[in-house]
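Read through the structure below, which is laid out as structure tokens, and then see the notes.
Every protein chain except one is present and positioned as in the full complex.
For clarity, chains are labelled A, B and C in written order, and residue numbers in each chain start from 1.
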């Protein structure tokens, strides 16, 4: 008997990715798909403009789309809702006793909501106890560009202490949803601006890397500076990072950190977990979005080109699949963690 | 009577750009096109795989391609030669009395060769006196990505003193020449590596911004760190810059620096000179390669998104046309400067 | 004293192209820009999301946007309105005495409205006399893909008689307006469908190539079959054509037809007219959108690869700039023709 899960915002781009990734999940099965009023009542295949590169799973294709109200037949809801509506709907579902696993930004900075990357801050799950939703609760994952950066930073921070991070991103089109970026804006072009993305990258890691004490999180003391760019890539965010450390070290020791890095998802052997959260490539021209974005089901972050930085201390390149490791896959991993740890009612 | 000029490497991508840009030049006219042995003897239109977006100028199309030996009927040679052969050929032309205006990297660090950006270091032209070529001489322009960065840095450095520069580039395909980057390597992709580009960006500005005293240049004392990426853009290098200054200032003062910035090309009203070398855009999503690369004949550098940097002091975006301001147009501007200053024999 | 012209739909993609192309027009000057209620009242530069590759002409940038009601201070209105509103607005302007030069599809098949390509059917202008708008009148240009095909077909039809035309298009993104095609739909993709485009290509040429007799047009007797595809090209529609003729001929005679082809725009030396409406390229891999779309200000149609067709009689490739020759440039040429022929009140 699998756990029943529902998808909120099932016709959107994150919703489609949830459905694609959950197709043969060993623990979860999609019992409900919910979307806006406009779609509700239709068969899913008729309501959706499906643009995943694999066909709609047959069982989901014929489901009737429901409205996003907390009367769905499931224990967990995965929310891929647009931020304009996600806040209230997710709150309603939590109050009604559902486990809400959200990819939206609305509740990320609620003081009692974990901003979870299981390899980094699984202990933040204890925050749920502070929530006032009764049986239900809300867990969020960070923004896609934050996740791809935070995973390789975590083991370095633990061992050497990070003082400052400078990051310039080259982000994929799928991060903007659908229809998202006009083709006329991006073919033969780069757009050096993504609304509110720089601010997310400068604030979210402080909570993620923060310490939970006495029921609240103290933000990490690291300076972040981000410049975010949109490039003509379908999937896969590439980030050029430079870091300043509190302790002296060298390239080999940092590579060692990454090689040894693992967290609860690896120890618990969660289905969605990559074998290694961070994989280093020695080739001088890797990682590349097209070549490494699908590494280990799209859940591993690829890093490369680690070298001393003449201005800060070290610089390197990180790549992650923005809609898998950075969105739907991240949320599924979060759900697997709470299930495995017995936090599901 | 126009000055006769020859193009070395006339069938290559930089050579083609020289020919396109010189089509209606008020002072110069192309009297000779020279290329490798393989092309020599053919009519230019038959020797070239022309891929500029305007037709081959009729007068050049029917010229016979010569070999790159210093018996050409012209005073100036523009060199778009590949670095594998440029060094010796340019030396030979200088010895034979030609004014060699080179876009190649070979002589850039010769202590007696100016690495010239006329708005920045026109005074370095005096170095020519130190050259031992008799009547001839060699002048080089920097690498494309260096030029696009150095122009906006210059007035800031003059006024506030720059201590460190961190730059991440998103560079266009035309920078790799033709055939250059395989379509399979760049469609739906970014390549986070361009051979020797990071090193050029970290060393060339030190000479350009250096001081000429007693016949030699003292390198500027600034730390540069570069990470170079190739993106799916035809023309136009975009650079994300962060800088650390020696003096406190603010966003408005820096914009003022750019607004007031001009150099000898503007004062002498050189034909290829942009009215303003650096143009600031207030729009939050500009400059973009597709929209601003051709600004003022492709010779102006566009900047935007200036804001405080939480890690260094300020950050901004710079865009320049890599084959115009960064290559052929740069060389033509150099030639105009030496002509106007009476340095041509 | 230039003729005052107004742009209807001035903030849209066709509207922007009108403004760009009219910047230095010898006869016309833009006195009014009009758009939807949402934009009306704003300064043009604030109302528009300008995405042309040259800056907004300064005089237009500071104009106040008006609503699309027939109280504009101008003689001619160029309509780049969306088809959802164009019909009624254009009718209102005609009734109010304006010369309406429309790029929209609404009035194309009105029996008294010329569907004009000046090189082909300038005589259809006489239809205006049949219109019941008083001093005003409406002239339309065909759909972009129709224009690019009709010009090379015209001289062949005149000389040899065309029985059937089979065309497969590869159309540019700008044809869909802005934001138009989502980048996620077209990067690394082709979309083999453009709503109602095939039908336009199969019906419009019959009116264009038809005969005007006794105040009405008899459709040409040619069979057209079109398959329309959207490709990842910014500007320039490429069309693969095969034709069946009523008379035997050969490749050389057809090339001769194109070489000799000219119409009233060439004879009257209209400013927007290309020197030759159709230009043949002998190179085996030309024409290409990126290389030939701007030929002769974007107003010439490039053809190539003419060869016998084993199924019909001959096949070839045609390329035209869809927003210049196929839209805004076409309308301007129409306006020039009526002005030069004294049809403007």
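The working rule: a residue touches a chain if its C-beta (ideal position, glycine included) is under 8 Å from a C-beta of that chain, and two chains touch if they have at least 3 such contacts.
Nothing here was measured: the structure is a model prediction, and the numbers come from that model.
Trainee: Which of C:47, C:217, C:238 or C:301 sits in contact with the chain that's absent?
Mentor: In the full complex, the listed residue that touches the missing chain is C:238.
Trainee: From the list C:164, C:220 or C:268, pick the residue that touches the absent chain.
Mentor: Result: among the candidates, C:164 touches the missing chain.
Trainee: For chain B, which residues touch the unseen chain?
Mentor: 51, 173-174, 178-188, 232, 234
Trainee: Which residues does chain C use to touch the chain missing from this display?
Mentor: Contacting residues on chain C, toward the hidden partner: 164-166, 168, 170, 188-193, 202, 223-225, 227, 229, 231-234, 238, 240, 242, 244, 284-291, 304-305, 309-312, 315, 317.
Trainee: Write the list of chain A residues that the hidden chain touches.
Mentor: 51, 53-55, 187-188, 290-291, 294-295
Just so we're on the same page, only the chains that are shown with their structure count from here on.
Trainee: Which chain pair shows the largest tally of C-beta contacts?
Mentor: A-B
Trainee: Comparing chain centres built from Cα atoms against the global Cα centre, which chain wins on proximity?
Mentor: Minimum centroid-to-centroid distance belongs to B.
Trainee: Measuring centre to centre, with centres taken as mean CA positions, what chain is farthest from chain C?
Mentor: A
Trainee: Using CA atom averages as chain centres, what separation in Å is found between chain A and chain B?
Mentor: The mean C-alpha positions of chain A and chain B differ by 42 Å.
Trainee: What are the residue numbers in chain B that touch two or more other chains?
Mentor: Each of 188, 290-291 in chain B touches at least two other chains.
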